[in-house]
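Have a look at this one before I ask anything.
Every protein chain of the complex appears in place save one, which is left out.
Now for chain A:
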């Protein structure tokens, strides 16, 4: 879906979320801890939310939210983010988006 792809490329780190989803909140917290400020898009507040949900599922997400995109590429859901982080492969992806420290 164009809208999803477009939004996903709008910023370095994009999280598609739902306002009632606490797991999405947890993923956002993780990124904040790593010094990144993702763009969080609440699809339940978008009139086209249902289509976006379907599009995300089609792209390969088990659960529509949270869906994490880094540099416009789909990284996955909570599972994938956690696996990447524990294997030390998440931070390298975030390097360009971490403010110089």
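Just so we're on the same page, contacts are C-beta pairs under 8 Å (C-beta built on N, C-alpha and C of every residue); 3 or more make two chains touch, one makes a residue touch a chain; residues count from 1.
Here, contacts and distances are computed from a predicted model.
**Q** Among "Hemoglobin embryonic subunit alpha-like", "Spermatogenesis-defective protein 39 homolog", "Transcription factor TGA1" or "AP complex subunit sigma", go ahead and choose the protein name stored in UniProt for the chain not displayed.
**A** For the chain missing from the view, the UniProt record says "Transcription factor TGA1".
**Q** In the whole complex, not just what's shown, which of A:27, A:56 or A:94 touches the removed chain?
**A** A:27
**Q** List the chain A residues touching the unshown chain?
**A** 19-23, 25-27, 29-30, 33-34, 44, 63, 78-79, 82-83, 85-88, 90
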